[in-house]
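Left out: one protein chain. Kept in place: all the others.
For clarity, chains are labelled A, B and C in written order, and residue numbers in each chain start from 1.
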Amino acid sequence: MNVGMVGYKFMGKAHSHAYKDVGMFFDMNADVVMKAICGRDEQGVKDAAAKFGWESYETDWRKLVARPDIDIVDINAPSDAHKEITLGAIANGKHVFCEKPLALNLADGREMLEAAEKAGVKHAVCFNYRFLPAVQLAKQIIDEGRLGDIHHYRATYLQDWLVDPNFPLAWRLKKEVAGSGAHGDLNAHCIDLARFLIGEFDRVIGHNRTFVKERPIPASTTGLSGTASEQMGEVTVDDATGFLADFKNGAMGSFIATRFATGRKNGNTFEIHGSKGTIRWDLERLNELEVYFRDDEPNEAGFRRILVTEGTHKYAGNWWPTGHIIGYEHGFVHIVYEFVQHITEGTPFAPTFLDGVRCQEVLEAVDLSIERGSWVNVSEV
Amino acid sequence: MNVGMVGYKFMGKAHSHAYKDVGMFFDMNADVVMKAICGRDEQGVKDAAAKFGWESYETDWRKLVARPDIDIVDINAPSDAHKEITLGAIANGKHVFCEKPLALNLADGREMLEAAEKAGVKHAVCFNYRFLPAVQLAKQIIDEGRLGDIHHYRATYLQDWLVDPNFPLAWRLKKEVAGSGAHGDLNAHCIDLARFLIGEFDRVIGHNRTFVKERPIPASTTGLSGTASEQMGEVTVDDATGFLADFKNGAMGSFIATRFATGRKNGNTFEIHGSKGTIRWDLERLNELEVYFRDDEPNEAGFRRILVTEGTHKYAGNWWPTGHIIGYEHGFVHIVYEFVQHITEGTPFAPTFLDGVRCQEVLEAVDLSIERGSWVNVSEV
Amino acid sequence: MNVGMVGYKFMGKAHSHAYKDVGMFFDMNADVVMKAICGRDEQGVKDAAAKFGWESYETDWRKLVARPDIDIVDINAPSDAHKEITLGAIANGKHVFCEKPLALNLADGREMLEAAEKAGVKHAVCFNYRFLPAVQLAKQIIDEGRLGDIHHYRATYLQDWLVDPNFPLAWRLKKEVAGSGAHGDLNAHCIDLARFLIGEFDRVIGHNRTFVKERPIPASTTGLSGTASEQMGEVTVDDATGFLADFKNGAMGSFIATRFATGRKNGNTFEIHGSKGTIRWDLERLNELEVYFRDDEPNEAGFRRILVTEGTHKYAGNWWPTGHIIGYEHGFVHIVYEFVQHITEGTPFAPTFLDGVRCQEVLEAVDLSIERGSWVNVSEV
Partner (left out) sequence: MNVGMVGYKFMGKAHSHAYKDVGMFFDMNADVVMKAICGRDEQGVKDAAAKFGWESYETDWRKLVARPDIDIVDINAPSDAHKEITLGAIANGKHVFCEKPLALNLADGREMLEAAEKAGVKHAVCFNYRFLPAVQLAKQIIDEGRLGDIHHYRATYLQDWLVDPNFPLAWRLKKEVAGSGAHGDLNAHCIDLARFLIGEFDRVIGHNRTFVKERPIPASTTGLSGTASEQMGEVTVDDATGFLADFKNGAMGSFIATRFATGRKNGNTFEIHGSKGTIRWDLERLNELEVYFRDDEPNEAGFRRILVTEGTHKYAGNWWPTGHIIGYEHGFVHIVYEFVQHITEGTPFAPTFLDGVRCQEVLEAVDLSIERGSWVNVSEV
């Protein structure tokens, strides 16, 4: 499986690492080959190719997607480029592994899904958090009915990198490039995890804020950091979006994504109450899952802190012995493993573009509810 | 200060304990005397008087409020009795210390407030959680501007005693007696703490559920427990109510109160993000406050777990040396202390009936938003 | 049951509170009457009597123990007075409730035990921590064999009130009054809990330190605080004592008591590893017990945080509904309840003076091991 990748910043590094390590820790029939990396800045992409271990580089994604030696096109360029590159890759019969959010808007996402299905290529959206062992364990416990009927789902995604009003106006803060702010970047993850764990959304109502409306235009940016210049520009995305949800299974939901949660660095959390038990998780302690079972002896019931590093826990056994924790980037290794197996062995795979579209539907329903000031059924958008 | 108290169940016990202990731990000019306790069941109230240490008892609250040897009337009977007894006590010129919720509805609450103000008596609503040392410290930190501008306020009140569908239909589950379910019982506390800590609500939107619609009619109940009979009756209050809020200061809020949060016993929590810091608190660990300050050295910034038991922490010095924690009931001792000082020394006091009314306004605005399916300004109700 | 109590500082307040509240929360046939309090400073003891609610006061303990209206003598004066008052009380046929450490040394303790047994009076040492619900639950789990064979016992008692070199030379820092420093004050508790939970010590080896050798002589002291004067005096007790232990059941033990554990206020902790499970506890979160059971499903095993506030947990049901935590002083209420029941109803009771002696044996064996630089069998002392 030869991979060609577009993008070489934060996500490009995380994806490269996944391709580099996956064969060492997982048993696969196919070799994963880091064939070519692509970016517009020739020096930048050349350096990245050398640093990350790609065999070659391109400066035009059109060339990349047309190369006959490429099987999978990995897209982690800024969100406004997702659609065009995806359609180009599909037109060339490539499988596509696309970063989230799938597209800048729902219409684009649906077009991408349709194109992929029509072409019969394999497609994935990189909702990487599904693939952490603790999240997999949560899924397994829920699917086994161990939580019973789900009554409550609460999620947060708490970061604080925008609290400083002098943090520069990075591309993630421009609507035309990023599509959305905390909502599309962070709630997208929370919505996907909720769908993965307990099922579909019925209706939503939200509110949002842009607390700091103008920021210094950056001289340069990499990843989440950046250097400020003296000129100010307008922030055109939300700093925070919160919403209530009713799920189709009757559960009540609440979600908040913000880049103003002072002190919280990566607080992607969920807490799920069912009639038989409760589950809690926090990305900052991603190896742990807290679980409460109502059928434990009353005197001895309590939240269990499960260290999800046993050989019997999904993916954990591929790494180190029990108690030796893994980090953030391992989730990318797992999703790459699953996607390659999906292509080469025909194993089932999700999240596909369909999940990207479903997620986008909820995001847009929330935005619509904010405009209207009242509940919006997801089926409306 | 002679106290006459109506009610002798869970809250009656907590209040009695406060009157019994306050003089031992706090310096007051006035003696607090447990003069008379009142309840309709003569044997029950007689036993309670002996057990809790009240000098006498009454079976008719009208007699109690008319007794010339009573200065303060304490009302912790079920919510549907609050208004009538309060008005009776005020008519007799007594100061009133009333359990929350102040009344079954906003109109009643306003009438009680007006009566109290017209009569010039002192009045209090027992929002006891304001008076825990950790909550006082949170208030102090916020008032000193240490959190900066407040961006987010999130609160939960999580209990699980109704998850069992066989839990009987206690009075707290009947609208005509309790007024409301988790919303009036638990969100009332969260709303009061939010108002205390960061100020007034602007608008709200909510949703609610009654997950279990019929329950066995109880043979008898005390506190939160009870014994089931075989006949079923309808639950007429909410099991859970969640809502979003916009505050007048621009902060975004989210609240959830539920009796279906499996595994959580008394999860009254808040998390407040400001431009300079964050505060977190959980009633199950009521002696601790978690605080993050953005102006700590970047390399050394982190959530501080403050054990709020120092002699310099409000109320803590009246109890034990540092590190010796206090319990749930101590908050009642503190509020009783403050209310008596308010009466005898003229020191400022809140929460009064005005706070009870303000809280009720938010509660009703939420209920109205649920009916309407859209945001409701608190000023509308 | 009429109580006469000697001492009115930190412990005097804690004991007074227990006598005041016990009848309100526990069902007893006997009334507990706070008959007389005794102290050398007349104004001080008079004030304490009024504040705490004692009917009368004495300034000479000899008078107190001779009063015919006293059934129980409670001794919480400084440790050097324990023996004389105890023997006086026994000579008058009184039951004795004595603070720990039982005596300044083992010989004295044994004399007290012998006198009490010969006289046939009831006797107790106030190892209050045994009586917290979480510790009772630990005991129950161990006694049921749920931990299997015990392999490890680790205990700490961590305080930090002496880290400040200007903290004055309180009586607790003088060997002739206190007998010992952190060792006798804090390790005494840890040793008693270890004996209570897993059984007798076989041999020990220790080390200790007095980190700050001179301190300002105090103008006055109360509880653990104090005001410094300008004259310096020698600290004649240990600031910290640590030791290893072998238990008779084969378990390995480790203990540390210190008043120099910066940041830890009341870190009385134990962690017990058995062949089937593990238990952890920390006094700063005294309502919680952490338990791990090896026979939980491997995928779902983890440390459970049990909130020991259920109605089924020992003593917890006497207080508040589930999730409403209790504080430090409640342990004293429970031990007083048990001791009074022991006297009036003949129910079994421990810890008696025998436990005080056993604890003193271990303390002295540790001190002897420090002198010798080698292991000491507890049976040697």
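Here, contacts are C-beta pairs under 8 Å (C-beta built on N, C-alpha and C of every residue); 3 or more make two chains touch, one makes a residue touch a chain.
In this text, all values refer to a predicted model and were calculated from it rather than measured experimentally.
Colleague: Quick check: which displayed chains does the absent chain contact?
Modeller: Contacts of the unshown chain, counting the full complex: A, B, C.
Colleague: Who touches the missing chain here, B:G93, B:G145, B:G302 or B:G373?
Modeller: In the complete complex, the chain left out is touched by residue B:G302.
Colleague: Looking at the whole complex, which of C:M28, C:V163, C:V177 or C:M232 touches the chain that is not displayed?
Modeller: Considering the complete complex, C:V163 is the one touching the chain left out.
Colleague: Out of C:G23, C:G39, C:P133 or C:G242, which touches the unshown chain?
Modeller: C:G242
Colleague: Name every residue on chain B in touch with the hidden partner chain.
Modeller: 137, 140-141, 289-291, 293, 296, 298-307, 310, 312-313
Colleague: Name, in rising order, the residues on chain A that touch the hidden chain in the full complex.
Modeller: Against the left-out chain, chain A lists 10, 13-14, 16-17, 20-21, 23-24, 51-53, 159, 161, 223-225, 264-267, 283-287, 307, 309, 311, 319-330.
Colleague: Mind pulling the chain C residues that touch the left-out chain?
Modeller: Here the touching residues of chain C are 147, 149, 151-152, 154, 156, 158, 160, 163, 205-207, 209, 211, 240, 242-244, 246, 250, 252, 254, 256, 258, 260-264, 273-278, 292, 294, 301-303, 372-375.
Just so it is clear, only the chains that are shown with their structure count from here on.
Colleague: If each chain is a dot and touching chains are joined, what shape do you get: line, ring, star, complete or other?
Modeller: complete
Colleague: Which chain is most central here if centres come from C-alpha coordinates alone?
Modeller: Here the chain at the core of the arrangement is B.
Colleague: If you fit chain A onto chain C using only Cα atoms, how far does it have to rotate, to the nearest 5°?
Modeller: 180
Colleague: Does the chain A and chain B pair touch with the same residues on each side or with different residues, judged by whether over half of the numbers are shared?
Modeller: same
Colleague: For chain C, write out the residues touching at least two other chains, lowest number first.
Modeller: 307
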